[in-house]
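Report on the following structure.
Every protein chain of the complex appears in place save one, which is left out.
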Amino acid sequence: MYDFSYHKPSSVADAVKLLAADPDARAISGGMTLLPALKLRLNKPSAVVDLSGIAELRGVKREGNTIVIGALTKHYEVATSAEVKAAIPALAWMASTIGDTQVRNRGTMGGSVANNDPSADYPAALLALGATIQTDKRKISADDFFQGMFATALDVGEIVTAVHIPVPEKAGYAKMKNPASRYSMAGVFVAKGPAGVRVGVNGAGAGGAFRATEMEAALAANWSPDAVAGIKLDAGMMNGDIHGSAEYRAHLVTVMAKRAVANAG
Amino acid sequence: MNVAAPFEGIGASVRRKEDFRFLAGRGQYTDDINRPGQTHAFILRSPHAHAEIKGIDIAAAKAMPGVLAIFTGEDMAAEKIGGLPCGWQIHNKDGSPMAEPPHPVIAVGKARHVGDPVAVVIAETKQQARDAGEAIVVEYNPLPAAATMEQALKPGAPQIHEGAPGNLCYDWHIGDKAAQEAAFAGAHKVIRFETTNNRLVPNAMEPRAAIGEWDAQSGDYTLYTTSQNPHVIRLLMGAFVLNIPESKLRVVAPDVGGGFGSKIYHYAEEAIVTWASAKVRRPIKWTAERTESFMSDAHGRDHVSKAELAVDAQGKILGLKVHTHANMGAYLSTFAPCVPTYLYATLLAGVYATPVIYAEVKAVFTNTVPVDAYRGAGRPEATYLLERLMDVAAAELGLDRVEFRRKNFIPVDAFPYQTPVALQYDSGNYFATLDAALEAADWKGFEARRAAAAAKGKLRGIGISTYLEACGIAPSAVVGSLGARAGLYEVGTIRVHPTGSVTVLTGAHSHGQGHETTFAQLVSDRLGVPVANVDIVHGDTAKVPFGMGTYGSRSLAVGGSAMFKAMDKIIAKGKRIAAHLMEASVEDVEFDRGTFRVAGTDKTKTLTDVSLAAYVPHNYPIEEIEPGLEETAFYDPKNFTYPGGCHIAEIEIDPDTGKVSMVNFTAVDDVGRVINPMIVEGQVQGGIAQGIGQALLESAIYDDQGQLISGSMMDYTMPRADDLAPVSVATHTTLCTHNPLGVKGCGEVGAIGSPPAVMNAVVDALKEYGVRHIEMPATPAKIWNIINGGRRMAAE
Partner (left out) sequence: MPQVTLTVNGTKHTVEVEARTLLVELLREKLRLTGTHVGCDTSQCGACVVHMGGDSIKACTILAVQCEGADVTTIEGLAAADGTLHPMQEAFREYHALQCGFCTPGMVMSAIDLVNKHPGGLSEQEIREGLEGNICRCTGYHNIVKAIAAAADVMQGRRSELARAAE
């Protein structure tokens, strides 16, 4: 990789200052997406700002009917968190399927959310759960936050600090992994919560994670796998590659939606 | 108390001697070696599949921090450095030699595949070398590429080499065409079948690496390299590329992290670091990144074939006709030409008594990475073609696929059996391996399992493959007559030390096969020395006599036989020494596992008594016998060996996603005498995993511009633990009749026998969709397309 300067601030304010001062600086937490890109020299940041020293960004807590997950919380910690398992077991299970063990031991919720990789698991889950993303300066609804492949509402220098997730009545997740990379090829997170019935899809969409509104309407009327079985998403909005055509991915979304509803119970 | 030592000889699953160092992190792989003053090389590679190189500007790069030197193809050409040689020459149908275009170490004038070396930077650190490499400015004139054989053979296709018109390397054939035509004329039915054998990337887990070092005082060169055959590299690189005499060039292949064929060949980077080390007068290390491995290690397979099988009204095979296109890639890798000819077409009889066979093979240049032998090499291609064809034919003839095979097996009493395609099988019993596998896999109970799976919404299938291969390569005279430019014997030295421990020097090379254990068992079994006291030395041309290395499942059959012959000499000499010590006639001395005995008496001498006498020759017949107890034998086999057997795969398909899951795999293999059953099982299991990988997961895919799309492990599907299921492995032995150990070889059977078993199971599972054939790999998307198309057709 290209060389860069390295900074490890101990507060959000310092981190934001460093990132705002240098538009070519990149924040790193687990580094599970950034470092592979740097190793292949796909990226040339001038500075890397390591957020992992900011203690306030770590941990899971329940506040009333909301689960709050700090941005630096690792996937393994979410997967095994007693609070998450009790309140949103589907989210804990989803976290247990991200990448491999070593990714889960390093990768963080905040990194996954801020990067908005189309095949990452979190964005679809947060869309479905109607979560709110807390940054160093504001709160943004998931619907507004995720703006297509690798694009988010974050300003330059702005960092994710936590997500607030209203506890749903029911939620479920299912995904088909890419046979080679093991990233999501099509994952569907379904939830029935305070914001109604919502369906988030990752992996398949040509424009990144998105909500399947037709499925939401069908599930609102009839919460059962059969309700979505006949809904085919438009292949035109899907991604196609050597592992599967857009038509195949569109089909997988339906299959995974059925399974997610079944998993939700 | 006298505790019997555990049996360590032939047939014992002795735990491996090499494991301690690997488990403790003390292996010494090439990249683990660091030489004093070492520098680092970065190879700049062509991003284009086919392009003229109009100019290379190194000025800016040369001024970068840490840069010691930059070399291009022109620099090597100016010193008359030879191209990378090809070790096998095939002749065309008309008797003319194949097209053998030059293969420059670093491209000169033109790049012919993505990854073709264009320049090399030598710098103080790896990162500095790479930083500078990116500052080299190469002016390319991109040319249209021929990325597939179809593109390359079209009229008007881009010409890759001047000396290979139409991009044809050779047009070769074997067998009796007239007899084949006559057999087909009288056939009850002719079954036609076309298939592609998918292109694979070997991906040994250790990336290739090389360190070149030049000694200014002596002028000697040393190359540390990830090779399966250091002597072959010394010969090819020394004699044909760099013009260094053997005495001035040492090649060391230390611990090597898997090869599977891909580390047989002489690669550009070996020559580059060796040559350049004298230029910069410091050692140079190069280690491939995995991305580089994908674009520079020789790939495997890549055949397109048409086959026709003629049968009579009783279901007996009358003849076989095969036409194959084999992809050579952009240049001829070291042994590439022999893979689709003498390792492929000669295997087309398989286990069947096919009276006539005619096969034609066209080898084609394309703008892709060179293709060469990968685990199995030619034999998986033949086996896949034949065993899929047997299933297709059985279905078309309305015959049971097992009975159709059995009906055509070479009878047990027909050995030695001469096939119509050159090979003579020495031994085998295909009925026995078939019956054992059917029993172990509970073939009879399958329909109940299919029904149970169907009740869960799954499509279950079972598939069988009865295969044969030829390995233990090979008689030198035979391969020489077929075009090999090397001998294929092996060497073994048995050095009995004064106090009776033993060091073995072998030309075979271990890169996972467990030679340090298996070979020690051979010696222990015969000489009665504990395995712990038998040390195996390999992989260093400065230590070991000229040997040919490890590939083609030859280490035990050829290398082990050389050791056996060397032990014959040790025992013969030992008997003479023992006869002297016991004042007996040499004819009366017997030897058994470490003890010399005067027949019919209790007069004995141990091997240690004899070795001590040999090295301290005080009471010794010095006029008649030389001191010392060390013998070397070169063994050149009389024939190939012919392992065979039966593989049965059972799979389940999730019709919603198209995903194929392995449920069960049963293998019953005849690998000849088994020295270490644990190691044999491990070799077979590993081979099967690669075979399942080929069938279900792996595929090197180029786009029509010649870019490798599956160019990393993000897109090339490597088999992982959860892609596979437990494998049941058993052996059924018929002995090889022509080597002294009776061994046949076990390294490749798994990769050869398994792909058609898996694909026959996949096709079986999709019976209801009217599927006749599916190309490998059977990915979820491909299977879903078939199911989806099938359902649509049913609905229409």
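Which chain is which? They are A and B, in the order written, and residues in each are numbered from 1.
Just so it is clear, a contact is a pair of C-beta atoms (placed from the backbone, for glycine too) under 8 Å apart; a residue touches a chain by one contact, two chains touch by 3 or more.
Only a predicted model underlies this, so the values are computations on that prediction, with no experimental measurement involved.
Asker: Identify the residue among A:182, A:198, A:243 or A:259 that touches the chain left out of the display.
Answerer: Residue touching the chain left out of view: A:182.
Asker: Who touches the missing chain here, B:8, B:255 or B:387?
Answerer: The missing chain is touched by B:255.
Asker: Among B:514, B:594, B:637 or B:756, single out the residue that touches the unshown chain.
Answerer: That would be B:514, which touches the missing chain.
Asker: Which residue among B:203, B:354 or B:408 touches the omitted chain?
Answerer: B:203
Asker: For subunit B, which residues reach the chain that was dropped from this view?
Answerer: For subunit B, the residues touching the absent chain are 15-16, 18-29, 31-32, 34, 127, 203-207, 255-258, 260, 289-291, 511-514, 678-679, 681-683, 685-690, 712-714, 718-722, 724, 726-727, 750.
Asker: In the complete complex, which positions of subunit A touch the hidden chain?
Answerer: Touch with the absent chain occurs at residues 1-6, 8, 28, 31-32, 35-36, 38-40, 48, 50, 52, 76, 99-103, 105-106, 181-182.
Here is the rule we go by: only the chains that are shown with their structure count from here on.
Asker: Where on subunit A is subunit B touching in the complex?
Answerer: These residues of subunit A touch subunit B: 2-3, 40-41, 176, 179-182, 242-245, 248, 251-252, 255.
Asker: Mind listing the subunit B positions that touch subunit A in their complex?
Answerer: 127, 131, 134, 291, 656-659, 697, 701, 709-710, 713-718, 720, 723, 779-781, 784-785, 788
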